[in-house]
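What follows is a single structure, and I will ask about it in a moment.
Here the complex is missing one protein chain, while the rest keep their positions.
We just call them A and B in the order they show up, numbering each chain from 1.
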Amino acid sequence: MIKHDVVVIGGGLAGMRAAVEAAEAGADVAIVSKMHPVRSHSGAAQGGINAALGNREEDTPEAHAFDTIKGSDYLGDQDAVEAMCEDAPHQLIWLEHRGCIFSRMPDGRIAQRPFGGAGTPRTCYSADVTGLVILHTLWEQLERFGVKVYEEYFCTALAIDNGIGTGVVAYNMRNGELEQIAAKATIFATGGAGRMYLKTTNGYASTADGMGIAYKAGIPLMDMEFMQFHPTTLKENGVLMTEGARGEGAYLLNAQGERFMFKYAPNKGELASRDVVSRAEWTEILEGRGVDGCVLLDMRHLGREKILERLPQIRELALDATGKDAVNEPIPILPGAHYTMGGIETDKWGATRVPGVYAAGECACVSVHGANRLGGNSLLETIVFGSRSAKHAIDYIKKIGDVVPSDKTLRAEQERVRTLLGRSGGTRAPKLRHAMNETMSANTFIFRDEQGLSKAVQDLDRVRKEFDSNVYVMDKSKTFNTDLVSAFETDFLIDVAQALAKGALERKESRGAQARTDFPERDDANWMKHTLAWRQADGSPRLDYSRGVTITKFQPEVRSY
Amino acid sequence: MAKIKLDLFRFDEAVDTVPHRDLVEVEVPETTTVLDALEWAKAEVDGSISFRRSCRSAICGSCSMNINGITGLACKTNCKDVIKADGSISVDPMPNFQPMKDMVVHMDPFWDKYSRLKPYLQPKDADTDHATERRVSPEDMKKLVAVANCVMCATCYALCPVVSVDPAFAGPAAIAYAYRFIEDVRDGQRGERIAQISEDYLWLCAHCYACSYCPKHVDPNDRIIDVKRAAISDKVMMGERGPRHALTVSKTIKQTGMLAETEVVLGTVGRFNVIAQIKVLPLALRLMSRGKLTPFEMATGGTAPMLGLPSIKPIPKVDEVRTIFESLEVPV
Partner (left out) sequence: MSSTLLPEEQALDSHKATRSRDSKRYGFFPGCVAKESCKELFNSTMLLAEKLGIELIELTAASCCGASVVNDVNRDVARVLNARTYAQAEALGLDDVITICSTCTGHMRAANKELLENEEQMDQANAILGKFGAKYAGTVTVRHLLWLLIDDIGLDNLRAMVVRPLNGLKVAPFYGCHIIRPESVNGWESARNPHSLEDIIEAIGGEAIDYAGKTRCCGFHIQLEKDNVATDMVGQNMRMAKDHGAEAVLTPCPLCHLALDGYQQDSAARWGRTDLPTFHLPQLVGYALGIPADLLGLQKHLIDPRTIMVERELIS
């Protein structure tokens, strides 16, 4: 049996940050990742990472915290938000000291750009490839500390024995064997679940793995109904066009050529929070002021030099997908599924309710983003909570003795794989994935209502049952069986989608990214609470509202931009 | 909608000794990428078709494949640009790698080349000397931007003809990554890094620009030349063939306006390196036997430089050439 003190599931920013923290402290840590770490979707993040460095204008962590809490539509837990914003400057300097390639101001300090919902420019960036450069820096640190990576091992289940986490079971994609990996502490850092939707900025790998694993193991998910739809994605393929474009001054125009955002956000315009912008765009489109189902992102006035220096990647992405050169033409965009504010429930140290089990990054819900996340705070979250969860885990592992998982989890997984591979007919996972995607996109998008959400719940229930009884895998090979892996991923997505749809149906209010046409107002009296979802035996979620929102400094106010 | 025939390489290392090919017909929108076509084939026709992919936006580097004989990212290759006259697109794994399953290859040798670089910042001074970020000018930081965009897709490594005959060669991606640290003003190991990459056969790069197909505009070949210049300017391992060759060629051009072949060969292998000269002698003799090289040319090529004289007749107005070299302070 493979054995480590700390095992990190996922090799993106949060996972690598946690592993480096642990390795540097001398802990026996390993990463289990279904891809090589540099392939992680963290690398696709473009616009930047927030911190109150105050390089461009005066700034404080408190101002950052306020913007974040307001951005969360007051559902964020304020103690956790404060901790994150306090830690941010230190983490940014840590990254820079490790060699991260940030864009610089003329005086050599890290440059910061404006971003949505931010009172002052605090988004540190590297052109429009910020996620990529941080990914590289952390991977370099893995090399430095010789961190072991179980590469192309797909984690399928969490082992819990006697109420504490004892590690995971993972499927070795190269030889088709299931392995038990014993660990005193397990940190999930598996990213988001955008692949619940037909169109998403997320890559193929964003399939809710850690969320699904924790949920199946009896750990609740929190606030799943809050799905962020990023305002600027390409219609052709769903690919992201960074908020940084608007940060550099780009406009959003409707068919009439107006900067329509000022109708919805008189102060911030294009730089309102993402939920406000996405709703505004979708309203313009639905009311007939769109262009082919899109609105226009216009960067022309920024000038060729600035675009090539600060936004070269998105310029090329748009050119490849649409044939339009942003230097000369506006680019048609529309909102797309982008980020899960919800995830595995944790406290402000990344610890779940099960001792020895942690979660960090997008797969976790602390909650620092509440009902809507500000741009630039996700990259920050990965670094802060990657490091915090590791710190907590390092302390934890000193206190507990040797951990010996029973083989019940391994045997259950072996049985599951046997079943999946054993069927010679039935329904293939891609078909069920598509059915889920269709109902999610039709019924849980930007504007939701009782009818649509109920339909989603029913449709997903059907998909769940069909999957459990009938899904089969065509590829029977033991070598790199991506058909089987895709089935695992679909399984996780269905669970998480069910939690999302049910959470959205039951939350009778609009807040942040949840916009109910039948309950259009925010209802603080009844809904200042998180939604916990517990998986029941048939896969459907049981909702629980026992966890309130922690308020320290900022009482909920009317939120306008 | 378009009907495309995917002509696929199929192989499973656990069960096959030789690969076979499958022709799979897909029906996809005209604007589809090769990756999308593969996904369709996998979802609708044959779930066992295996390939790596993730972001589908050319940032994760997973989907490098050999498409119609040329390596590139499948997510960045439009079907309509590569479809052949017979309506097919052939898809194979990247060359220079051992196949594992269909288009999935063993990538370890590629990652190993990076590990050998010690690819992490080794700062000149202590972090604690800086309460905030180390200051770096925008100009200095911009030098690193091209390599910062590398997604480690291995397209360049797969296309490199030198790697295909000598896997000990570090390859374009690793050398470009060495450049990233060599030119990072915060790093304190410049000399050691240049020496390490020189030992990993930096000078085996034939500057053939096969790696100019880099999908991220890293231009690894230009980065390799940047490293070679750094090696010469820092005088690292100057006794080796590579630097000697570059300096001798430059010297003969300065002195005569032309590349003086015999002098260049001798200057590269070493005028007093008898063993090396014996190795090149058979070819030289064969060239002489055909009249491509005269004994006189060989003799003057060998002796004239020792007397400080040009080994071939200088071009007219050669002093202009010397002015150019001197104005640019070329160290020859």
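One rule holds in what follows: a contact is a pair of C-beta atoms (placed from the backbone, for glycine too) under 8 Å apart; a residue touches a chain by one contact, two chains touch by 3 or more.
Given the structure is predicted, the values throughout are model-derived calculations rather than measurements.
**Student:** With the missing chain put back, one of B:G47, B:G61, B:P93 or B:G242 would touch it. Which one?
**Tutor:** Checking the options B:G47, B:G61, B:P93 or B:G242, the one contacting the hidden chain is B:G242.
**Student:** Out of B:C75, B:A178 or B:I232, which residue would touch the omitted chain in the full complex?
**Tutor:** Here the residue in touch with the unshown chain is B:I232.
**Student:** Using the document's definition of touch, tell me which of B:V15, B:L283 or B:A299 contacts the absent chain.
**Tutor:** In the full complex, the listed residue that touches the missing chain is B:L283.
**Student:** For subunit B, which residues touch the unseen chain?
**Tutor:** With respect to the unshown chain, the touching residues of subunit B are 68-70, 72, 76-78, 81-82, 161-162, 164-166, 201, 203-210, 212-215, 217, 219, 221, 225, 228-229, 232, 241-243, 245-247, 249-250, 253, 257-261, 265, 268-269, 279-280, 283, 286-287, 290-293, 297, 312, 315-321, 323-325, 327-328, 330-332.
**Student:** Since one chain has been left out of the picture, which residues of subunit A touch it in the full complex?
**Tutor:** 308, 316, 319, 325
Operating definition for what follows: only the chains that are shown with their structure count from here on.
**Student:** Measuring from the mean C-alpha position of subunit A to the mean C-alpha position of subunit B, what distance in angstrom results?
**Tutor:** It comes to 36 Å between the two C-alpha centres.
**Student:** Which bits of subunit B are touching subunit A when the two form their complex?
**Tutor:** 12-15, 31, 42-44, 46-48, 50-62, 76, 100-102, 104, 107, 111, 114-115, 118-121, 123, 127, 130, 132-138, 141, 144-145, 148-149, 151-152, 184, 186-187
**Student:** Subunit B touches which residues of subunit A in the complex?
**Tutor:** Of all residues in subunit A, those touching subunit B are 35-36, 38-41, 43-44, 53, 92-93, 96-99, 101-110, 126-127, 129, 132-133, 136, 140-141, 143-144, 174-175, 203-205, 236-237, 239-240, 313, 317, 320, 428, 430-431, 473-483.
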